[in-house]
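Here the complex is missing one protein chain, while the rest keep their positions.
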Amino acid sequence: MSINQEFKPKIVAFCCNWCSYAGADLAGGSRLSYPADVKIIRVPCSCRVNPMFILRAFERGADGVIICGCHPGDCHYSTGNYYARRRMTLLFSMLDYLGIEKERTRVEWVSAAEGVKFSTTMNEFVSAVRELGPNRRLGDLRCKD
Amino acid sequence: MQRLIDRMKELLADGTVQRVLGWKQGDLGYNPEPHYFNSAEELDEFIYDGFCGANLSKYMIKGSELEGKTLVLLKPCDTYSFNQLIKEHRVDREKAYIIGVGCKGKLDIEKIKAQGIKGITAVKGAEISGDCDELTVETVYGEKKVAYKDAMLERCHVCKGKEHKIYDELLLDSVDTCDGDRFECVDELDSLTPEEKFNFFRKELSKCIRCNACRNVCPACSCRKCVFDSNKFDSAQKANVDPFEESMFHIIRAFHVAGRCTDCGECSRVCPQGIPLHLFNRKFIKDINEFYGEFIAGEDAETKGPLTDFTLDDIEPGERR
Partner (left out) sequence: MNGIGVFVCHCGSNIAATVDVKKVVEMAKLEPGVVHAEEYQYMCSEAGQERIAKAIREKKLSGIVVCSCSPRMHETTFRKCAEKAGLNPYMVEIANLREQCSWVHKDINEGTEKAVILTRAAIAKVSLNTSLYAGESGVTKRALVIGGGIAGIQTALDIADAGYEVDIVEKTPSIGGKMAQLDKTFPTLDCSACILTPKMVDAAAHEKINIYSYSEVEKVSGFVGDFTVDIRKKARYVNMDKCTGCGACMEKCPSKKALSEFNSGLSTRPAIYTPFAQAIPNVPVIDPSQCLKLKNDKCGLCERVCQAGAIDYKQEDEIVTRKYGAIVVATGFEVIKLDNYDEYAYSQSKDVITSLELERIMNAAGPTKGHLERLSDGKAPKNIVFIQCVGSRCADGKGKSYCSKICCMYTAKHAILIRDKYPDVNVTVFYIDVRTPGKNFDEFYRRAVEEYGVNYVKGQVGKVTPEPNGKLTVHGVDLLDNKQLKVEADMVVLAAAIEPSPEVRNIATMLTASIDTNNFITEAHPKLRPVESPTAGVFLSGICQGPKDIPETVSQAGAAAVKVIGLLAKDKLLTNPCTAKADELLCNGCSACFNVCPYGAISYEDKLINDHGVRETRRVAVVNNALCQGCGACTVTCPSGAMDLQGFSNRQIIAEVDAICR
């Protein structure tokens, strides 16, 4: 536990411009704190998040990647998050299959009004990743024993 | 097979087709390769036997650009890929004259070698006209007998069925070869601990030499230029600077063909390192079936793929069925 306290995970959060990014702004406006390990990348819609971005993040040393979008049915572009949901469901299931802990990936629907949810989600996610420790698996699949 | 050759010559002679896309005898007797035959004479080198595993549908991308019609031979499983390519506007149905050829299961020379048989000079009994029960393997150390089934490709043991999904005419008989469940391997891996799964894939993917054989043979990997060869994602593979890149390549490749992969098994067949690449595709297929309902890519040329479609109440990422 004491080691995990020291460990500062790198967390990449992709947030859609219309709901989740605004939700994060609201969390800020309401001074609802969450770990500084979380760095947000603004995308127009959760459907803009390419699996390449997620794998790239892991490749470059991220310990966890979270994608936030509008709640299903509320997408600014009507259908974007439905596509994102299918893509991420399959991608995360694949990562799980490859032995990557599923706590390192997450999708959460956060509306512009859910500052509290944004903050609690990030707190939860970061502590789950802290629990796991640094991500060594995704960087070194090829290393020999 | 003579019937097939006669029919092909007939279609060439009456001008229905300009050329034949089939298999040509290789240099070893068990390694035929895809080939365009431009005349009846060239067909002397034509072969269709148990070693003709290669899926010719992808070659019709080029065939579609050629003048006139091309006669293409498709095994039942190849027709799924062909349909998928029609759906993606990559082949022109009008440019193909499809003879659906029967299939009695395709052979894997590595499976014969794995039985300790060395110095193989020829394999008899793989003729499609035969009963395909037993193979006689001629080696420098004498003849060995191998049961046909024991030399079959993994994919034929989990065959989708011997029905051609698209064709102009059918020739030669098929034999049902399915005696397994194609998702068993996925279930087995899924039941392991993360550590065990990781170790398994690390071991397998460590073998990858990025020769791109899987990508080149895959009928779903039909991009004019692969993302891994372009600068669009800063992902061009110059040298193996980063050990992660192989795994990224295989995960992304599987993702790009998810919902489009017909499980033709060519990736695993051609991998010189023997990486069971179909395990990636099968996982996606199994998930798609479980999450979004049974979907068989290439069963027809119209249905929307599962990743370009959705329902309002799809399951959430990370949710278990």
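The chains carry the letters A and B, assigned in the order they are written, with residues numbered from 1 in each.
One rule holds in what follows: a contact is a pair of C-beta atoms (placed from the backbone, for glycine too) under 8 Å apart; a residue touches a chain by one contact, two chains touch by 3 or more.
If you're wondering where the values come from, they're calculated on a predicted model, not measured in any experiment.
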item: Full-complex contact with the absent chain, from A:Y21, A:F92 or A:W109; value: A:Y21
item: Candidate in contact with the missing chain, chosen from A:C45, A:C68, A:L98 or A:V126; value: A:C45
item: Chain not shown, touching residues in chain B; value: 65, 87-90, 222-227, 230-234, 256-257, 304-305, 307-309
item: Residues of chain A in contact with the chain not shown; value: 10, 12, 17, 21-22, 24-25, 27-29, 31-34, 36, 39-45, 47-53, 56-57, 60-62, 73, 76-80, 83, 87, 119
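Note that in this section only the chains that are shown with their structure count from here on.
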item: Geometric centre distance via CA averages, chain B-chain A, whole Å; value: 36
item: Touching residues on chain B, where the partner in the complex is chain A; value: 186, 189-190, 192, 194-202, 205-206, 208, 227, 233, 235, 242-248, 251-252, 254-255, 258, 280, 283-284, 287-288, 291-292, 306-312, 314-319
item: Parts of chain A lying in touch with chain B, wherever the complex brings them together; value: 50-52, 55-56, 58-59, 72-73, 79, 82-83, 85-102, 105-107, 137-144
